[in-house]
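Only one protein chain is missing; all other protein chains are in place.
We just call them A, B and C in the order they show up, numbering each chain from 1.
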Amino acid sequence: MRFLPEGELAGLLAALSQEAEVWAPARRPNGVVEFQKWEPGTAVELAVLLARQAPKEMVFPQTETYLGYRYLMACPAVRPETPEEAKLELEGEGGEVVAVSPSVSHQLLVVEDVGGSSPTRADVAGVELPGTGARVIFGLRPCDARGFAQMDNVFGGYGGFYFDPYYNARREVTTLVAVACANPRSTCFCRAVGGSPSGTEAVDLLLTEVDGGFGAEAVSERGQRILDYAGFREARAEEEQAVAAAHARAEEAVEAPFELEGVRENLRANFEDARWHDLALRCISCGTCTYVCPSCYCFNINDEMVEGRGERFRCWDNCFNPGYTLETSGHNPRDAKAARFRNRFSHKFWYYPEKYDSLLCSGCGRCIMHCPTRIDIREVIRTMGAPAAELPARAEEE
Amino acid sequence: MSSTQDAIREAAKNALASGRVDYFIGWTQGHTPSEAIPAFIRRPEEVDRLIWSPLCHHNLVTFLKRKMPDPPESRIGVCVKGCDSRTLVALLQEGLVDRERLYVVGIPCAGVIDKRLVDALFTDEVTEIDFEGDLVTARTRMGESKEFALADVLLDQCGGCYSPNPRYADELVGDTLPESQGKPQFPGLEEFEALDSAAKDALLAEAFSTCIRCFACINVCPVCYCWDQCVNRSRRPALVGQKVDTKENTLFQMVHMFHVAGRCPSCGACDRACPVQIPLYLLHRKMNKELYEMLGFMAGMDVDEKPVFQTFRIDDVLGE
Amino acid sequence: MTAQTETRTRPVKVIAIVCNWCSYAGADGAGTARLKQPYNFRVLRVPCTGRIDPLLALKAFQKGADGVLISGCHPGDCHYSEGNYYARRKFELLDRMLPHLGVESQRFKYTWVSASEAARWQSVITEFVGHVQELGPREGRAL
Partner (left out) sequence: MRIGVFVCHCGSNIAGTVDCHAIAERAAELKDVVYTEDVMYTCSEPGQAGIQRAIKEKGLTRVVVASCSPQMHEVTFRRCVEDAGLNPHLFEMANIREHCSWIHDDMPRATEKAYDIIKMAVAKVRTAEPLFPNEVDVNKDVLVIGGGVAGIQTALDLADAGLQVTIVERESTIGGTMARLDKTFPTIDCSACILTPRMVDAAHHQNIAIMAYSEVDRVQGYVGNFVVDIKRRAAMVDWTRCIGCELCVQKCPAHAPDRFNVGLAESKAIYIPFPQAVPKRAVIQTEYCRWFQQGKCRVCSRVCPADAIDYEQKDTYIQRNFGAIVVATGMDVFPWEEYYPQYGGGSIPDVISGLQYERMLNASGPTGGHVHRISNHEEPKNVVFIQCVGSRDESVGRPYCSSVCCMYTAKQAILTRNHCGPETNIFVFYIDIRATGKGYEEFIKRAQTEFNVNYVRGRVSKLYEEHGKVMVRGMDTLLGQQVEIPADLVVLATGTTSAEGAPQLAQALNISYDEFGFFKESHPKLRPVETNTAGVFLAGACQAPKDIPTSVAQASGTASKVLGLLSKDKLKTSPQIAVVDQSRCVSCWKCTDVCPFSAPEKQSQRDGSQKSHIIETVCQGCGICVATCPVNCISLKGFTTDSIIDQIEEALLA
């Protein structure tokens, strides 16, 4: 194990920022801790366990422009008629022009580069997307890192089904330097979903804060390279012990509020259960839980255009949005609040696991912390993930 | 305080036992004793879950809005504090809730805690808050503990509250509080008002740049009822762009603000729901101050009144 | 000239949203009387000021307008009898709030110009655009 003395932290970040953009948790003017671009002088805030939002937007920004386009008009009044246009004019019997089918468009869709930030899909490998230079996310927690692993399944070309060039262009150049959790919150439940306050899934380098500095363990080749920084030294035995003790203490502090076994099957069995409605009563159907979540990945695609110039972009979407499953007919199969509510938990503990054999939750507890009415995912899984026979009774059923 | 709590439980029990309501909305303890959360009680024997303390900040009128009751035709019992009741009055003014389906328990309120102020006193997670008279004790998960005066951690809107007593209720529990006389106060605006235009813009730009368009402010707002049809989501007309950036986020917030103009009594639910702590309350309170100065109007005071923008007076003294 | 000074000195863009019956006709009258006016305003015609949602004015600012003018029939003269009474309340609130949203008060005005007040239209639009030009273009604002 290597060791970074406390005084070397700024030096490490400075060294990292020579080669990469470094993002680290820091306080905004209003005191909220968010991942921000680190610059010399930025105070990294590690005492607050979780940044307000998971760092997923470093790789999967909330708004991302796919392409820009513009319409070019061919106007016969000022330009010679194109052969295509000439063809559209149908000769009448007497030789006079009788009509031009108004349904035939004269417009050409031209994919145009908008400020260098809008590659076509074909171009993506060769084009520099914003934020696709080397990046280091410093100070994220093991649960945050697991969120990336869970999103990777979706965007990374699972079964050759879908490879998201934008996501991967960033993901490939992003190094995750996690800091193990020292004081887990009451909302933490990583252990219940197979994680750990010192977990290393998707982590490149794991730091553990102990007296005098950080114990450092490389998990990947990339992480190993960071350890080349001269500020690291070999950890002393008592430091290694302190790291192990910190890990153990944190492990202890995380509650395991539910058993995973059978959850998937029980969710399926309880799909139509009326208790979803009871649990959802408190829900205001906003999207806070999904937007602060390290693994929620849904998005939609929009076009916005002014005077023939437009952009196609994607934005985060979430299952509480009315447009999420809205059909063109106007029908929404998930019209009721409870149905939308059910989807979020079922997706995380049933649909996604069925597809990827992994959960879509890393137990960070942000959804509990930030929910305006403190809806508790643990309570939901505990209730709806239990066998029907064990469910608490409902008033009407008595 | 505990007598008020008992009275709430009693009222809930009666309403449920008599079949007057299908469920009763009050507050209960959250997953730690540092927070209260909305509670939905269906059976008389569950009423002991209900609590009353300065932690009960949620405006439960939110859960009366259309699309919230489940099933939709439910008869509901609900607790309202003074400011909450004004949002209920605003809904009643427009006929947007059916008062026949409601049983409203009004609670005079001397102020609720701004949990964010308490959290800011600690680095660690606050998991316990106790009250003894005007003394508040907060403890963290790691055992750190501090004491302070209740007045220091009240929501700033609670100081100088113009309507501590419910403006509308079927039953009143607890003792009526003295009502403030004279002009309503709109505290906490001086600093903002003194900024120049560029500084105000900078403040708003910083605040709105962090907006994630989660709709918590809008969905939690008791007088915002368009739900799925919110024009902020609408693509036709495309009033607000769907890109999440400072400019569009600002317009997004303006839609909320101008749509509740004349109906928002500054309950502050939006401000407390915002996960990124945008000072929404600042703008809404400023708007309400302007409305008061403009037309002497305060939202949600009288069920028989009409919201200001749905009516007019020929002799309004406005403009040129 | 650098890009920045260009920005500071470019002519401002003003959107005037006017009602069909009074102010649009007043502006027509000003045209018929050849009353000279500034170049940099664009007129948008709607049936009534009551049809103008204040959010449209905010939208205009957000999309880069340096000033927004709303003009309709004098109170009492609305073609639809009541439209401008509603508009008066809404735009008064907007007028009061804009300075707190980072838009200087002189960048917005709501007023009344009747169909017969061609000269008044000329002076209203000329003064308004003048004030906006004094403040200069708005750039990089949240709204």
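The rule is short, and it goes like this: contacts are C-beta pairs under 8 Å (C-beta built on N, C-alpha and C of every residue); 3 or more make two chains touch, one makes a residue touch a chain.
Only a predicted model underlies this, so the values are computations on that prediction, with no experimental measurement involved.
Although it is not drawn here, the omitted chain touches the following shown chains in the complete assembly: A, B, C.
Only one residue in the set C:P47, C:P99 or C:G136 touches the chain that does not appear here, and it is C:P47.
Checked against the full complex, the candidates B:S18, B:S145, B:T176 or B:T311 give a single residue touching the omitted chain, namely B:T311. By the touch rule set out above, chain A reaches the unshown chain at residues 71, 73-79, 88, 97, 99-102, 106-107, 306-308, 330. Taking the complete complex into account, residues 66, 94-96, 225-227, 229-231, 234, 236-239, 259, 306, 309-311 of chain B touch the chain not shown. Interface with the hidden chain, as seen from chain C, comprises residues 13, 15, 17, 20-22, 24-25, 27-28, 30-32, 34-37, 39-40, 42-48, 50-53, 56, 59-60, 63-65, 73, 76-83, 86-87, 90, 114-117.
Everything that follows uses one rule, which is that only the chains that are shown with their structure count from here on.
Taken as a graph of touching chains, this assembly forms an open line, each chain in contact only with its neighbours along the path. Averaged C-alpha coordinates put the centre of chain A at 43 Å from the centre of chain C. For the pair chain B and chain C, the distance between mean C-alpha positions equals 36 Å.
Those residues of chain A in touch with two or more other chains do not exist in this structure. Residue positions of chain C touching 2 or more other chains: there are none. Residue ranges on chain A touching chain B, taken from their complex, read 28-32, 34, 47-49, 52-53, 62-63, 183, 185-187, 277-278, 280-282, 284-288, 290-292, 302, 304, 313, 315-316, 320-323, 332, 335-338, 368, 370, 372-374, 376, 379, 394-395.
The touching residues of chain B, when paired with chain A in their complex, are 23, 30-32, 35, 37-38, 40, 42-43, 58, 62-63, 67-68, 70-71, 120, 123-125, 127, 141-142, 206-207, 210, 212-216, 218-220, 227-229, 233, 235, 238, 241-245, 272-273, 275-277, 279. If you check the complex, the residues on chain C that touch chain B are 54-56, 58-59, 62, 75-76, 82, 85-86, 88-97, 99-104, 110-112, 141-143.
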